[in-house]
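As you look at this complex, bear in mind that one protein chain is not there, while each of the others sits in place.
Lettered A, B and C in written order, each chain numbered from 1.
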Amino acid sequence: MQQFPCPFCGLRDEREFHFAGEAGKMRPDTSGEVTQTDWSRYLNSYKNREGKASEVWVHLPCQEYFIMHRDTLSMKVLGTEQLRRQEEI
Amino acid sequence: MSNTYSAFSLFKQAFRGHQGWQPVWRNPEPKPEYDIIIIGGGGHGLATAYYLAKNHGIKNIAVLEKGWLGGGNTGRNTTVIRSNYFYPESCALYDLSVRLYENLSRELNYNVMFSQRGMMVLIHSEAEMEMAVRGINAMKLGGTDAQLLDADGVKKRAPILNFRQDARFPIHGALIQERGGTGRHDAVAWGYARAADRLGVDIIQNCEVTGVIVEGGRVTGVETSLGKIRASRFGAAIAGHSSVLAEMAGYDLPIQSYALQAFVSEPLKPVIDVVAFTAAYGAYFSQSDKGGLVMGGGLDRVPSYGQRGNMPMQEAVLSGLIEFAPALAKVKILRQWAGIVDVTPDSSPVIGPSGIDGLYLNCGWGTGGFKAIPAGGYLFAHLLATGDHHEISRPFDPDRFKTARLIDEGAASGIAH
Amino acid sequence: MRDDSTRWAAASGYDRPDININGLQISVIRPWRQTLISGPISKSLELGYQKRAVGWPEIAKGKNYAIRMRRDRIMLINGPAIEDGWHKDKGLAVSDMSDACAVIQLEGVLADSVLKRGTELDIGIPSGSVVRVFHGFETFIYRWQSKDIFRLHIQFGYLESIWLLLQNFSNQASAQPCTNWR
Partner (left out) sequence: MSSSRLPGYGLIDHSKTLAFQFDGKQFQGHPGDTLASALLANGVRIIARSFKYHRPRGVWGAWFDDPNAIFDVSLNGIKIPNCAGATTCLRDGMRVQSVNTFPTAQFDVKAILDWFSPFLPAGFYYKTFMWPNWHLFEPTIRKMAGLGKLSEEITENYQSDQIHQNCDLLVVGGGAAGLVAASAAAQSGQSVLLVEDHNIAGGGLYRRGREIENQPPGHWVEQQIDAIKSAGGQLLLATTAFGVYDHNLVALAEDRGFGRAPRLWKIRAKRIVMTTGAIDRPLTFVNNDRPGVMSVEGALEFLGRYGVLAGRQIALLSNNNRAEPSANLLREAGANVRVLDATQGSPAAIGGKILRGIEFAAQTIACDTILASGGLTPVVHLWRQAGGKLDWDEKISAFIPGKPPNNMVAAGSVNGTFDLEEAMAEARAAALDLPVPRTDSSFQVKTLSPDRHSTGRQWIDFQHDVTLKDIELAARENYASVEHLKRYTTLGMASDQGKTSNMAGLDALASIQNRSIPEVGTTTFRPPFIPVPLELYRGAHRQQLLHPLKRLILEPEHRAAGAALGEYGGWLRPAWYGTGSSHEAIKQEVLAARNNAAIIDASPLGKIEILGPDAEKFVNFVFYNTISTLKPGHIRYGFMLSERGIIFDDGVVTRIDENRFIISCSSSHVDSVNRALEGWRQDGNDPDSVFVHDTTQNWSTITISGPQARKILTVLDLGVDLSPEAFPHMSFRQGNFASDPARISRVSFTGDLSYEISVPLSNTSLLWSAVISSGKPLGAALVGVEALAILRAEKGYIFVGKDTDGETMPHDLGLSIPRMRKKTPFVGDRALHTLTANSENRRQLVGLLIGKDDEILTTGAHLIENSGTRPRSIGYVTSSYHSPTLGHPIALALLEKGTTLTGKTVPVWNQGETRQAKVVSPCLFDAEGGRLNA
């Protein structure tokens, strides 16, 4: 049972988290033309790194989406980043 | 050079203290160049080499394995073999596999212990029954076998299951594929390896691919822990680690890696003689010939490459399993392990060109690679030998992600309202 | 067609006897109002006349107080009546949730041990929020008035199930310490 750090709630049981995709993936701007290749890459391509990876996770109880850097082999958590700007606590 | 296996040869060898058994495969030094190199000495890679040599007459082949052959998912699964799929494309693929398995021990002269004891998918509600009927009809139309059992029929096959009315999910019946069952996973790898070796294939263990040599847009060689090796075509069959090679060579893959756990219990006298799977409880089990219960369930929730597995899924799978068969509560677990599986967006495999000339892919089998080993090898060999798809593998080409013509077995079953 | 009415014991709703075992008391309490407010925290607190929204392991005090739900959300317990909807002037979203959650109070030295059966809860692991998954249920768990009174909020629909769970945990917790424990 891993413990992940929610940037707001702190360390919590992994079962409180849900993997929401790899970090850095942008939704193509569909107000203009999007090629089939770009769209497919957006939907289907993964870096799927062995080792250091950056991913978007959501802490389910507080619904905070954030970026987590972790090692997918050793399971070490290397750090987190908020998706949104820092704000008063 | 190698012995032929039979009761008679075993008898003969017994009188010679079994001194006369030959190595099942050689330990060749890698040659500088081959016609075809298969990366990955698991079931799929070894089967591919075997069929390339046998069906296509290509003998100058090497299989490169970074560890010991069969040490990846081939040796880490729950040995289930079945073809109870929804889409006709899937039925064709997996049924080819079951048909090849049916004759595999004799073909390879190695007992892979394919035991067609039946694969039973439990039905726990009227809504599930409707989906099961949809599935049975799809399977029958797709050319594979399936039958519906009522609750009494299930009880005859597996009295150990929970037929009590206070079960969380009462049993309404089951979909059964009688031709499904289990095999001996290691034996499949070893049998193919031995047979391929006999046909001249070089199986090179402890040879890790560390780089891909691309010249003029074409893969011409690989860097390995044993040096540079060239070939005109490459086939990658490395399951959960497919993305690692993709990053080395520079192509995209629609794959995420997850740990899939399995468990085996202490040996027991016969408890169940069928593979019993339940989606509602998220678990399945069968009994090995040694007597251990072999148990499994869903993927771990966290994507990873750690071949360990984690407690949350153990708790989820095993608590479901006990509710499914309450007498198992007192049975003890001996071992738990995990394999790294390569999961595609539609839970169907990828067979086809990588996007870089000369390199072809056989991956994305997710949780179901073992059952597909003969077909995966057979079809991949066809692709590598001819440069073209066999008609059965065509729908599984990675181009389906661009055209969005997915074969989504996961979603086919729908969601109850 | 299957009728499951006998397979599930009749629901008791709010009307149920307390759990009392070895000094552990678990009861349903009924705050008269619970109000969800999203937006800048200082504005939310201002709207609810509160100074602070507690996280873990802070102790909420008194009849009316605020608990922290997330970065930009609090819940007022027994706060003032506030109109539902978007409060343009403050940039706050308000929803009355008085009936959404049942509130369960756990008291006594065993309460901590009951909670530890459902979640990795420790005063050494502080948290900005009180939201927490408890044995699969999404809950809010915090301390109230003293260090061994806990309150747990859960969606009303799960009240029956979590009560069954708390009964189970209470029996286990009160059976401890067993002979192996020294």
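What we mean here is this: contacts are C-beta pairs under 8 Å (C-beta built on N, C-alpha and C of every residue); 3 or more make two chains touch, one makes a residue touch a chain.
All values derive from a computational prediction rather than experimental measurement.
Visitor: I'd like to know which visible chains would be in contact with the absent chain if the whole complex were considered.
Guide: Listed by label, the shown chains it touches are A, B, C.
Visitor: Tell me which of B:S6, B:N55 or B:T386 is the one touching the absent chain.
Guide: B:S6
Visitor: Pick from B:Y34, B:Y110, B:Y258 or B:Y305: which residue touches the chain that isn't shown?
Guide: B:Y110
Visitor: Looking at the whole complex, which of B:E323, B:D342 or B:D397 touches the chain that is not displayed?
Guide: The missing chain is touched by B:E323.
Visitor: Residues of subunit A in contact with the chain that isn't shown?
Guide: 1-3, 18, 20, 27-31, 34, 36, 39, 42-43, 56, 58, 60, 63-65, 74-77, 83-84
Visitor: Provide the residue numbers of subunit C that touch the chain removed from this figure.
Guide: Residues in contact with the chain left out: 1-5, 8, 10-11, 13, 36, 38-40, 72, 84-86, 88, 91, 93, 95-101, 113, 116-117, 119-122, 124-125, 135-137, 155-161, 164-165, 168-169, 172, 175-176, 178-182.
Visitor: Given the full complex, what residues of subunit B touch the hidden partner chain?
Guide: Missing-chain contacts on subunit B: residues 5-7, 9-11, 14-15, 17-19, 21-27, 67-68, 70-71, 75, 88, 102, 105-106, 109-117, 125, 127, 129-138, 140-143, 148, 159-160, 166-168, 181, 184, 186-187, 190-191, 205, 265-271, 273, 280-281, 287, 289-291, 306, 308, 310-311, 314-316, 318-323, 326-337, 402-406, 408, 410-412, 414-417.
Convention: only the chains that are shown with their structure count from here on.
Visitor: Determine the centre-to-centre distance between subunit A and subunit B, using the mean Cα coordinates as centres, and give it in whole Å.
Guide: One centre to the other, that is 30 Å.
Visitor: If you average the CA atoms of subunit B and of subunit C, how many Å lie between those two points?
Guide: 46
Visitor: Based only on mean CA positions, could you tell me how far subunit A sits from subunit C in angstrom?
Guide: Taking the mean C-alpha position of each chain, the two centres sit 29 Å apart.
Visitor: Using the touch rule from the top of the page, what residues of subunit A touch 2 or more other chains?
Guide: Residue numbers touching two or more other chains: 1, 15.
Visitor: Which residue numbers or ranges of subunit C touch two or more of the other chains?
Guide: There are none in subunit C.
Visitor: Quick one: which bits of subunit A touch subunit B in the complex? Just the residue numbers, please.
Guide: These residues of subunit A touch subunit B: 1-2, 14-15, 17-19, 36-37, 40-41, 43-51, 55, 72-75.
Visitor: So in the complex, the part of subunit B that touches subunit A is made up of which residues?
Guide: Subunit B reaches subunit A through residues 241, 243-244, 247, 252-257, 301-306, 310-312, 345, 401-404.
Visitor: Show me the residue ranges of subunit C that touch subunit A in the complex, using the header's touch definition.
Guide: That would be residues 40-42, 55, 69-73, 119-120, 125-129, 131-133, 136, 138 of subunit C.
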